[in-house]
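With one protein chain withheld, the remaining protein chains of the complex are depicted in position.
Chain naming follows the written order as A, B, C, D, E, F and G, and within any one chain the residues start at number 1.
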Amino acid sequence: MEETLMDIDLKDKEEYIVNMGPQHPSTHGVLRFETCLQGEKVKYIIPHCGYIHRGIEKMCEKLTYPQLLHLTDRMDYLSAHINNEAVSLCVENAMGIEVSDRVKYIRTIFAELTRIASHQLWWSAFGMDLGALTTFFYGLRDREKILDIFEETTGTRLIQSFITPGGLMADVHPNFQRRIKEFITYFRKKLPEYDQLLTGNIIFRERTKGIGVMSKELAIDYGVTGPSGRGSGFHCDIRKIAPYSAYPFVKFNEIIFPEGDTYARYLVRMKEMWESLNVLEQLVDNIPQGQIMLELKAIKAPKGEYYQRVETARGELGVYIVSDGGPSPARMKFRTPNFSNLFIINKIASGHKIADLVAISGSLDLVIPDIDR
Amino acid sequence: MALLKTIKEVGNYFNEIYDGVASLVRGMKVTGGYFIKRGQIVTQKYPENRATLKMFDNFKGELQLIHDENNQHSCNVCNTCARKCPNGSIEVIYKKVEGADGRSKKILDKYIYHLETCSFCGLCVPACDEHALRFDQEFEHAVFDKSKLTKVLNKPGSTCKVVKE
Amino acid sequence: MNLQSEIPLDYIVVLSAVVFFVGLLGVVIRRNLISMLMGIELMLNAVNINFAAFNHYLFPNRLEGHFFALIVMAIAAAEAAIAIALIINIYRRFATVSVDDVDELKY
Amino acid sequence: MGVDIKSMPYEDFNDNETLEELRKSGSSVMVTSLDSIVNWGRSNSVWPLTFATSCCGIEMMAAGGARHDFARFGIEVYRASPRQADVIVVAGTIVRKMAPVLRRLYDQMADPKYVIAMGACAVSGGPFYYNSYSVVRGVDQVIPVDVFIPGCPPRPEALLYGVMQLQRKIKTQKMANQNMEGAGMMPEMNTSTEDKSRYVQPAENQNDKSAEECKPNNSPA
Amino acid sequence: MESYALLTFFLTAVVLVGGAIIFSHFVAPHIPGIVKSEPYECGIPTEGPTWIQFHVGYYLFAIIYLIFDVETVFIYPWAVVMREIGLTAFFEILIFFTVLGLGLLYAWKKKALIWE
Amino acid sequence: MYDFTPMIDSITGYLNGVFTPFWAGLISMVMLGVVLLTVYAVLGLYLVFAERKICARMQNRLGPNRVGPFGLFQTIADLIKLLLKELIFIKNADNFLFNIAPFIVIIASIMAIGSIPFAKGLQAIDLNIGVLYILAISSMGVIGILIAGWASNSKYSVIGAMRSGAQVISYELSVGLALLCIIVYAGSMQFSEIIASQEDGWWIFKGHIPAFIAFVIYLIAGTAETNRGPFDLAEAESELTAGFHTEYSGIKFAFFFLAEYMNMFVIAAIATTLFLGGWLPFHLFQWAGFNHVMDYIPPVFWFFAKTAFVIYLMMWFKWTFPRLRIDQLLALEWKYLLPINLINLILISFLTLMQWHF
Amino acid sequence: MQTEQLTSLITALVPDQKPGISKQYPEFIIPADKVNSLARELKNNNETLMDYLFCLTAVDRKDGFHVVYHMTSSVFRHTLVLRVVLADKVNPSVPTVSDVWRAAEWYEREVFDLFGIRFENHPNLKRMFLDDDWVGYPLRKDYKDSFTLER
Partner (left out) sequence: MTGPRIIFYILAASIVVFSILSVTSRRILRAAIYLLFVLVAMAGLYYMMNFQFLAAVQLMLYAGGIVVLIIFSILLTSQIDSKLDPPKFSHLLGGVFTAVGGILLSTITLLQFVFKPSGIAAVGTDIRSVGRQLMDTNLVGYALPFEVISVLLLAALVGSIFIARKDRV
């Protein structure tokens, strides 16, 4: 198969191998691309992962359900909340309990805020990858507003640890709604600026349009989901396919662009931020009253196997729990979005230039611990 | 016909240039705007603003064993918090003492808190039925010596309010 | 500054002769095409010095030597461009830039 | 003299004892004024290596962002090449596969070089201290660490505080023994041929100091 | 005086760089190591030769540059006297540019201006 | 007013009076060298500082502010740090070339700075081929970059060097051609004469649109020639870590860093001199009063203000735009700038022929 | 497609299938040697079109390793789970499905890395997360090493 060109010998003298990573600014962490180049053209890429394989799945087998949430937090740390939501939902399904609407609403609000924050960070970093250094600061500036909302309620910024099977760790702070409304108005003003700075820019468009084209079939075959998949026209938003939490109560559009190039993936995320703002607007004023935490004697999934799919900021997260009926799972598997999204890179980036490789890997929005777990 | 096409091509060539330059100028307006406008700087000057810097009430800084003014805490050595902690950051070490009624009682000897492994998951504080724990607002932890991060939370000479039989 | 009054013309002419023959030496002893090209450049430069020097010393009222030097430079540049193109082509075909190897590898 | 940091009183720093020891240790030569100039330069211009492995890296980026602005300390010049960097902020988990890489990066940095271990993972393995088969329990097993910043992840302010601690530490150094200091207490190792056994050794159990009878209780409920 | 000034510039630069490097050599720490002196490649020992075989198409840029460099060199004297000489100079440069424009067009059409 | 010629003459006169010509020459050389060095160092340090502050402000942050008042000593601290940083020798690298590369880039930039007219009479050297001299000297810098990348024996370096080589040589053409436009207008290559020709208006104003186009092209090409963003492909951080100077540490690296900024200054200073009237004050046609007030501002100030403006433009570019890809970069030069430039030049010569400029 | 139809379809293809464990999705336990052909059929059959394999993993149970395939159709949106039980706990092996779904290539590598299950005909079965010289397969229940600290 042409994907695994590990053993191709360098017959052509003009080819050479360059390592990008583990410590490389473009890989956003400790990914390693073993890149074979011809001139500046990428012949093929072999991604090497495992530089941050922390053995989370094994560790989960030793921890109780509430405890292991602090590990899933750290898997895809940019959608920490959504990861936890997935686990909690899975455990709740297993136990056959249903949380109150209030919890659902708050969870969804958190999830959407997380999504926006994650996309903001991605936007910042993507601009950096392409050499537009100022985007980094604008994205982070606006992200701080969301982090403030998180911190006020949960006490931590990046990794909230706010959710637990059966409900939430605490009720939201009284300022919660006000701050979110402020944020919505604020960010609606700032988003057009993002467009002026980057989206419309001719250099940016030249750098992204037609680069790294991924067809819909390819996306499905490789299991590329999330904004990257939707940029190829793959209808894969779990929030629509299998709505959970408060998503059945809100109206929103699934953003789909059929082109499949880097620019399309970019646009999906930009539009998703608008869409998330809409979702937030629908939810924030209508948070019903209700119990924050169900009274549970013990959190134990009954014997059996359970699977839960949710949509994180990067795509479909699946949580697969095999339980023996004890307080901790017998096997815990995370089907993480980035794991699948990563391996498409050889397919879509070979044939382009090195600079395009950076753009493409940026547009896939990789979070390495999510790949390695 | 060919001439028309050429003209069109040349027109496109210049159109492209115009569009490109216009988009560049739009981008420059954003950055330039921030450069000119006053009061856009959002930087908090951390060490300078220490006096006014206040964390949110919920901020999880460092675990604290609550002591009242009599230097008393309310930990009764039930060890729930240590069991709840996912990464063993808490060790509750007790010693047995002879109570007044002759029965031996467990009292807290050392409440060891490993700040270096704590992941601030917040499971320990609600786990304590005695409400003996809380998070304080401290975040300036950096040290030169790793062993300084293992802390004993009960203050020297402190006693327990409620003594478990 | 006027070199005319400070240094005899002979010095410069001898200097140019030295450079010329050093360039020749380079062409002779090196088998690498690029090195040989560098030798040739040296020789051309030696000639240019003469043009300039004779102009400066003997016919300061005219600019002929100056122009000759100028044109030699232009031609040298064109020659270098073609030569490098040839060398690279040879390199591509034989994966070597040594005359000896190319000689052996004749097609 | 020497270890004052602008807008931050000396007493408000942690771990002043170790600092005092550092000041006393080494050669008996007093910190000369030349040293203080040199240290002033070095401490105010610590350029970090672009190196972030996981979650803590995001907070490091946030510290560089507009709100917290690393740059005020003059350390915003992120260098991607270890040759030009002064400090390696280990922000995130280091696993056994990564440890040789980290070591190599550290070895390739030009002296004087410093290490900040940011976050619980880098300090001790953090949430992955127990039960993980691949996480290195603290980067101090791999490279010599100057400043430890606990937290998971530490706030950007905590990182800034850690940087100030590093600046204080730099200010205690002496030119005279710069060829010994900073090079680290660990000999360089050749990562290409190195045997990985050093990370495979179980770390010293931190529970050693705890009393025996507590152990059984510590298992998960 | 001019040539002395030029000489001064040159010497200043040499003194600046040389002095700084020598100074640095004496005062900076120097702790050599095997790994330290190996080439850097993102923390991974380099695979294969560090020397890169370049795509040979690259040198075309250098060649085209050289040709146009010669051209610009010859335009300078023209530019200075353009004003005085007027029409003749204008036509001469017109011819000159036309011929070279053809060259550029040729290079363009032959796709010599594409960096791969 | 504010003519430096008498001052310099009197200094030379004094020296010649006291010492023998040989010693007088030597002393004036030393003085010139010291002055140049000071200017160079101060400019270099504060350009770096200014860039950090300016970009900080564009990004809603403060920038360095803790070292000295407003962080003014920040770059000095950096300099001290870099001076005291270990110089690493790379295995298998060609040490001779590795060490000589910083010399070449710095020599190129210092020699270029020397001939810039800071004010009337405040010019170390006024060659009759001034513009050509600067171009010739700065074409030397690329050799430094090429051998730096090559001698490092690292893959990133070589790719960076190759890119930067292709980039710099390409854009040199545009720089030259854009300057030629003004040379045609002014009919001279001597800086003093070019400035003198702008007494009645700067070329960018009185040269019609072609002069403006030339200015824009010059700015783009100049930015590219100094390897600055958005054309910083040679050290494209997200691709090649640090590009051609990946393996350089300590003060050697600092010199590449410095040379980049100084080249930027040279580019801006030439733009000022040729397009913006050099040290001439800003005049509005007939407003004698206004013009008179302007005349009171010393020419050095005018020069630096204009240069600062151009430098600010270049920084503005850098901090706003994404980086180009290498093939786009070369296409921009060969397919847009160069043809436009050639046509522009013909247009300008036509304008000159017809005497249609002001 | 409804569960009943699926059941009949799969029974037709693999007569010795057994109903699965989980109740959440329709699930079938199939013998190891049939997995590749069944997968191909499920993907290409116009009524199932299981073109999206969203999860492939393994579980270490008492009766052997279970390899579990979660798949869905991007057209019909029905989900199906296949399960293969490998009783051999020392040298488990199963045919690859990476020629059916590309995504499987890396899932299988991961499973090989962490469980030591061999996937026959896999194009590139190598360690993925762990070093090449790592001993043992960490996600097996009996995995022990000297490094892990148990709590």
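The rule is simple: a contact is a pair of C-beta atoms (placed from the backbone, for glycine too) under 8 Å apart; a residue touches a chain by one contact, two chains touch by 3 or more.
Please read all numbers here as calculations on a predicted model, not as lab measurements.
Among the chains on display, the ones the left-out chain touches in the entire complex are C, E, F. From the options F:135, F:194 or F:211, the residue with contact to the unseen chain in the full assembly is F:135. Within the entire complex, the positions of chain C that touch the omitted partner chain are 1-4, 6-15, 17-26, 28-32, 34-35, 37-39, 41-42, 45, 48-49, 52-53, 55-63, 66-67, 69-71, 73-82, 84-89, 91-93, 97-98.
In the full complex, chain F touches the hidden chain at residues 22, 25, 92-94, 96-97, 100, 127-129, 132-133, 135-137, 139-140, 142-143, 146-147, 150-151, 153, 158, 161-162, 165, 169, 172, 188-189. Along chain E, the points of touch with the absent chain fall at residues 3-4, 6-7, 49-51, 54, 56-60, 62-67, 69-71, 73-74, 76-81, 84-85, 88-89, 92, 95-96, 99-100, 102-103, 106-107, 110, 112.
Please note the rule applied: only the chains that are shown with their structure count from here on.
Note on connectivity: the fewest chain-to-chain touch steps from chain A to chain D number 1. Touching chain B and chain E together: A, D, F. Listing every chain that touches chain E and chain G alike gives A, D. Looking at contact counts per chain pair, the maximum sits at E-F.
When you average the Cα atoms of each chain and compare centres, the chain farthest from chain B turns out to be C. For this pair, chain B with chain C, the centres built from the Cα atoms lie 71 Å apart. Multi-chain contact residues, meaning those touching two or more other chains, occur in chain B at positions 24, 27, 30-31, 41-43, 45, 84, 86-88, 119-120.
Across the assembly, chain G contributes residues 129-131, 138, 143, 150-151 that each touch 2 or more other chains. Remark: the chains found to touch one another pair up as A-B, A-D, A-E, A-F, A-G, B-D, B-F, C-E, D-E, D-F, D-G, E-F. Interface residues of chain D, counted against chain G in their complex, comprise 96-97, 129-134, 137, 196, 199-203, 205, 218-220. Those residues of chain E lying in contact with chain F across their complex are 2, 4-18, 20-21, 23-25, 27-32, 34, 36-42, 46, 50-52, 54, 58, 61-62, 64-65, 68-69, 72, 75-76, 79-84, 86-87, 89-90, 93-94, 97, 100-101, 104, 107-108, 113-116. Contact residues on chain F toward chain B in their complex (touch as defined above): 54, 57-62, 65, 316-317, 319-321, 336.
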